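Only one protein chain is missing; all other protein chains are in place.
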Amino acid sequence: MNKFLRTYHPYVSPFDPCKPILEKTYSTPPNLFMGFQPPNLPQFSPQEALRAGTLWKAFYDPWFNPFEKPKRGETS
Amino acid sequence: MKQVPPEYYQIMEQLQAVDFVLVELSLYLDTHNDDLEAIKQFNHYAKERKRLKKMFESKFGPLQQFGNSYSAYPWNWDDSPWPWQV
């Protein structure tokens, strides 16, 4: 499980018409945990940074839909 | 049908990568104005972007307007393609 996702379990009623989603997830991205960014954090190369959308590895938290498989090098 | 050569995309992406580092460092330095290492890195890539801009423009024409790039003859700022077209 992605360390920037959290889950909860909604109440399931016998009268819910749709197939119940037993576990719901939500995003808690890295900026919530960083505090004031310290200097000299590990960086991506310029080419990787562009593709990642961030220069610093600690902020990298890509979002994929359930039908996508993360490409190599990307964590999910 | 005139299309840009593969080289256009390659050099463009090199420039996009270096410029991205500069954007990231700019925002970082806006809240960390005393990080000397980051400032050195910023100035290093500012120089690198100058070099890439020159190289790109020598092949594909001006990137910037209002005198931040030189023009060839005839005026080639408004030549296609535009960024959303490629």
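Labels for the chains are A and B, by order of writing; each one numbers its residues from 1.
Definition applied: a contact is a pair of C-beta atoms (placed from the backbone, for glycine too) under 8 Å apart; a residue touches a chain by one contact, two chains touch by 3 or more.
Keep in mind that, in the parts below, contacts and distances are computed from a predicted model.
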item: Omitted chain, identified by the protein name its UniProt record gives, among "Proline dehydrogenase", "Spore coat protein CotJC", "Zinc carboxypeptidase" or "Tryptophan synthase alpha chain"; value: "Spore coat protein CotJC"
item: In chain B, positions touching the absent partner; value: 9, 12-13, 15-16, 19-20, 23-24, 26-28, 30-32, 62-66, 68, 82-84
item: Touching residues on chain A - with respect to the absent chain; value: 27, 29-31, 34-37, 50-54, 59-68
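By definition in this document, only the chains that are shown with their structure count from here on.
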item: Distance from the mean Cα position of chain B to that of chain A, given in whole angstrom; value: 31
item: Residue ranges of chain A touching chain B (in the complex, touch as defined); value: 36-37, 39-40, 46-47, 49-50, 54-56
item: Chain B to chain A touching residues, read off their complex; value: 13-14, 16-18, 20-21, 24-25, 28, 31-32, 35, 37-38, 45
